[in-house]
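Working notes, beginning with the structure itself.
Omission of a single protein chain aside, the complex is shown with its protein chains in their original locations.
Up next, chain A:
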Amino acid sequence: MSHHLFILSPSDTPLYELTHYSSKPVPSTTSPLAANLPSWSTSAFAGTLTALSGASSTAQTHNTQGGPVRMGGGKDRHVIQMVANASLDAIEEVMRKESVMYLKSVDKFNEWTVSAFVTPGNMKFILLHESRNDDGIKSFFHDVWELYVKTMLNPFHTAHTPIRSGVFDGRVRASAKKYL
């Protein structure tokens, strides 16, 4: 089971992205979903499912569940990013109505749910995930928010600088391991 985190600036430029493979048990619904998808969609998304879930895939038998190896190459990255981008509209819709920070799940796309978190500074954290984990995700978002604030305190960092700090990366990964 994997999660993809994107941090976007107020002008919607991506500042940071992370792919995290959770070691928590995968709900067994992922493989049946592959069969449910209409045949025209399996080309792009079968790649997603089998590559990323690694559950019962003949093509990629060497992948083990929860391994940190980046699987699937370039195909699924595009899908992921497309899903994330599409969710931005949904986020803005919700933001117009209510102003909470943690927006639970703004979008659903086949097996991916998109959860979002909008900070007071209008930074968007978008998480693509497969399973429901509201509390864990909320705590994770709060953690990432705190880490982000610490990064913002660096005078060399503006609202639009991509975050390249190794320290930040390490801490976000640790937090992801803890909550997801």
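Please note the rule applied: a contact is a pair of C-beta atoms (placed from the backbone, for glycine too) under 8 Å apart; a residue touches a chain by one contact, two chains touch by 3 or more; residues count from 1.
One rule holds for everything that comes next: contacts and distances are computed from a predicted model.
**Student:** Select, from "Small ribosomal subunit protein uS10m", "Alkyl transferase", "Trafficking protein particle complex subunit BET3" or "aldehyde dehydrogenase (NAD(+))", the UniProt-recorded name of the complex's unshown chain.
**Tutor:** From the listed options "Small ribosomal subunit protein uS10m", "Alkyl transferase", "Trafficking protein particle complex subunit BET3" or "aldehyde dehydrogenase (NAD(+))", the omitted chain resolves to "Trafficking protein particle complex subunit BET3".
**Student:** For chain A, which residues lie in contact with the unshown chain of the complex?
**Tutor:** Spelled out for chain A, the touching residues are 150-151, 153-156, 161, 164-165, 167.
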